[in-house]
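Subset of chains shown; positions unchanged.
Should a chain be cited, it is by its letter among A and B, assigned in written order, with residues numbered from 1 in that chain.
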Amino acid sequence: MNSQLDRNAKGVYLITVTPFTDSGALDLASTDRMVDFCLDKGVTGLTILGIMGEAPKLTMEESRTFVKQVLARVNGRVPVVVGASSPGFAPMKELTQSVMALGAAGVMVAPPSTVRTDDQITAYFDMVNETLGADVPWVLQDHPVATGVLMSTGVILKILKNSPGCVMLKHEDSPGLAKLSAIRAASDKGELKRVSILTGNGGGLFLPEELTRGADGAMTGFAYPEMMVDVCAAHAAGNVERAHDLFDAYLPLARYEQQANIGLAVRKHILMKRGVIASEAVRKPGPKLSAQDMADIARLTARQDKRLAELG
Amino acid sequence: MNSQLDRNAKGVYLITVTPFTDSGALDLASTDRMVDFCLDKGVTGLTILGIMGEAPKLTMEESRTFVKQVLARVNGRVPVVVGASSPGFAPMKELTQSVMALGAAGVMVAPPSTVRTDDQITAYFDMVNETLGADVPWVLQDHPVATGVLMSTGVILKILKNSPGCVMLKHEDSPGLAKLSAIRAASDKGELKRVSILTGNGGGLFLPEELTRGADGAMTGFAYPEMMVDVCAAHAAGNVERAHDLFDAYLPLARYEQQANIGLAVRKHILMKRGVIASEAVRKPGPKLSAQDMADIARLTARQDKRLAELG
């Protein structure tokens, strides 16, 4: 029996990378190690085949192989969400049915860059509902930096109300704090069914403030998932200053890892250094780190270790 | 033995639609009728699975089925080009190998919207060359309206020089006349190997002027492919005024069919009215015509018939 994705989901759904060998092939041994690593660090879910998972660079067959491997290794211990955004509904349906059959807990959908007005956006998600049906739990991804689609608070509330299967909002808009407060308030006031809100604003760069505004946790990627896990735990325990202390210790590196374009290479480099994945290879077209970049990372991780030791 | 795509290609490579039944399934009988219709009208090639072919709305399996059906019906009489633009190189390679094995004459590649600077664009096409190899003939698609990528004349010349397999330029930039003249001149002066230049600027809305600038023909879609065929023939025969006369007769409808967003619905509606395809269905998300739109089309086709009769 698999873990369910539901409206009360909390904690950290880590956006994982897709490990490759140095020659660019899928690395399934590293995939297993990565799953174990994430679960050891305390994540409460995984999200695979997102943008940071290099999904568009995989063949159909590779995507299926990777999903299978992750689901087998997770073995029902936590819910696994699969990215299913697609320019067409036939491929979206095909992918969704395939991953749900394999044991995914749900899918994640962002709007295509071609929709712009409020009407276009809500009409698009009406078609998503028609495509996915009411039985597939899904995550609405609000990520304007990647999609170019700005969804106002009102539009998101409308989509949530109209979508029986949408149980979670991945909130990545910026500045998103006001939006997050407004959606949380509407959900608390019973204007719509409760929805889980996990945040990824700037790759988690606003996590403590977002938790204070009512977020249920984070859905984002970072080479140190324990940061999000520990910040969420301290915050949930009422220790807000401790949550900030931990967050601040990781912030210099998190900021470095969130640089546009080279961010994924930074993340994979650190995961390799931590022994999680065997190779830092990113498929083309993709960034490569220079010696200077690696020196920056070495300095930042050393400083991070020192600061965490000071904090205890 | 299949028709080859080569550097001397001339005439009209029609961008075809993908016919669906009213319920949205692939319509293979209409596909055969469409192929016959195009060949009857005198096209010298076909291009399938382009943007106007609703490629992103097909499943992998449907794409393969459609390509097979077209290639079988064409049966080597004219070259068939297949759109292979993709955000990743693994899927691009997979699709290319698959369609070439089925008998395609070549593939067409446009840059992804994520490349912007000259260096990024040329680096991208270096990777395309690496992916396709030197043996697959391919078409460089320069279509900024759809891709958001502006390729200067200098960049296009650089790509053409660096790409042994690139035998054709699909020229859709606007204003593209100056660019077309410059690329043709460079090719004529021997600065690079000859390349076939087929144009699609605004869906062929500048065809006579483009032929005067040295284009070898058109690669675009229109519910009246005979327009492009006849204009090219008149022009090639040195009868430039006749080419303009014919073009002008079709221009009011061509302009109407080139409207952003509803254009494809207009094209399919006319093809249905002409008995080529059984249904005018466009897959979601896609446009629908109103009764007023259909009345406009009826008026314009009636006027077009009248004007063509006057011209003889």
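One rule holds in what follows: contacts are C-beta pairs under 8 Å (C-beta built on N, C-alpha and C of every residue); 3 or more make two chains touch, one makes a residue touch a chain.
Bear in mind that the values here come from a model prediction, so they are computed numbers and not experimental data.
Chemist: For validation: placed chains = 2, all identical. Expected total copies in the complex?
Modeler: Identical chains making up the full complex: 4 copies.
Just so we're on the same page, only the chains that are shown with their structure count from here on.
Chemist: Please output the residues of chain B touching chain A within their complex, sorted ascending.
Modeler: Residues 54, 56-62, 86-91, 94, 113-115, 123-124, 127, 283-285.
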